[in-house]
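A single protein chain has been removed from this complex, and every other one stays in its place.
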Amino acid sequence: MRGYSTTREDYLKRLRRIEGQVRGLQRMIDEDKYCIDILTQVSAVTKALQSVAVRLLDEHVRHCVRDADDDTADEMISEATRAIERLVTS
Amino acid sequence: MRGYSTTREDYLKRLRRIEGQVRGLQRMIDEDKYCIDILTQVSAVTKALQSVAVRLLDEHVRHCVRDADDDTADEMISEATRAIERLVTS
Amino acid sequence: MRGYSTTREDYLKRLRRIEGQVRGLQRMIDEDKYCIDILTQVSAVTKALQSVAVRLLDEHVRHCVRDADDDTADEMISEATRAIERLVTS
Partner (left out) sequence: MRGYSTTREDYLKRLRRIEGQVRGLQRMIDEDKYCIDILTQVSAVTKALQSVAVRLLDEHVRHCVRDADDDTADEMISEATRAIERLVTS
């Protein structure tokens, strides 16, 4: 369907944007910006990170779990479930 | 009690560490690291950001809301509540 | 401004609705409903609970923290911050 390298490029692009947003937060702190505006920006970065995570998880189930043999798949699903737990509570 | 500049330095230190973690995520993607390990790292960055947010909120209520006159404080609390809503759902 | 009893009645109404939704979830499990539909409903209940929490927090800061003397207010804000932390990570 689509090459993995394209996806990788897409993840990198998102993460570079997130890195830029985190540097933006440093500037806001440095320039004494209004606290609530900084908080709004923190929420935006968090959402962007969660979206990367959900997408990684989707691809993991789609490509790794489904191609695995039964025993490996069982272990992989348990592992993915624990990752979801960490995401939901972070 | 403590100078604001110390706090600012502390926020900057945390945000620089978060920036480093986001660059670490890019490296992990680049080196084709195992998906679940990347997810664990995404959760760690999200937690670090949420912790910055909660701390900003604490200081906001402590310093700005309490020093404000009644009308301004009312508006500031509504604003802080909306910020908490965005945090809780991000 | 508005009587506390009205607010209490409003909280009780929301919580009774949430109780009904939780009973609805039991029915869905009992009738073997499709897993994803149950999950959608769980997310709705969680959002309703978070909304009760954010509202309680708003009133707490508005009424209790602001009316407290300085030392008590300091302790109350620390306490509220810990409650926000628990909410953000639940």
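Think of it as A, B and C in the order they're written, each chain with its own count starting at 1.
One rule holds in what follows: a residue touches a chain if its C-beta (ideal position, glycine included) is under 8 Å from a C-beta of that chain, and two chains touch if they have at least 3 such contacts.
Please read these numbers as outputs of a predicted model, since none were measured by experiment.
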Pick out the residues on subunit A that sit against the missing chain. 47, 50-51, 53-55, 57-58, 61-62, 65-66, 73-74, 77-78, 80-81, 84-85, 87-89
Under the stated touch rule, tell me which residues of subunit C contact the chain that is not displayed. 8, 11-12, 15-16, 18-19, 22-23, 25-26, 29-30, 32, 35-36, 38-40, 42-47, 49-50, 52-53, 56-57, 59-60, 64, 79-80, 83, 86-87, 90
Just checking the interface: what residues of subunit B touch the absent partner chain? 89-90
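By our rule, only the chains that are shown with their structure count from here on.
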At what distance in angstrom does the C-alpha mean of subunit C lie from that of subunit A? 27
If you average the CA atoms of subunit A and of subunit B, how many Å lie between those two points? 16
Two or more other chains are touched by the subunit C residues 89
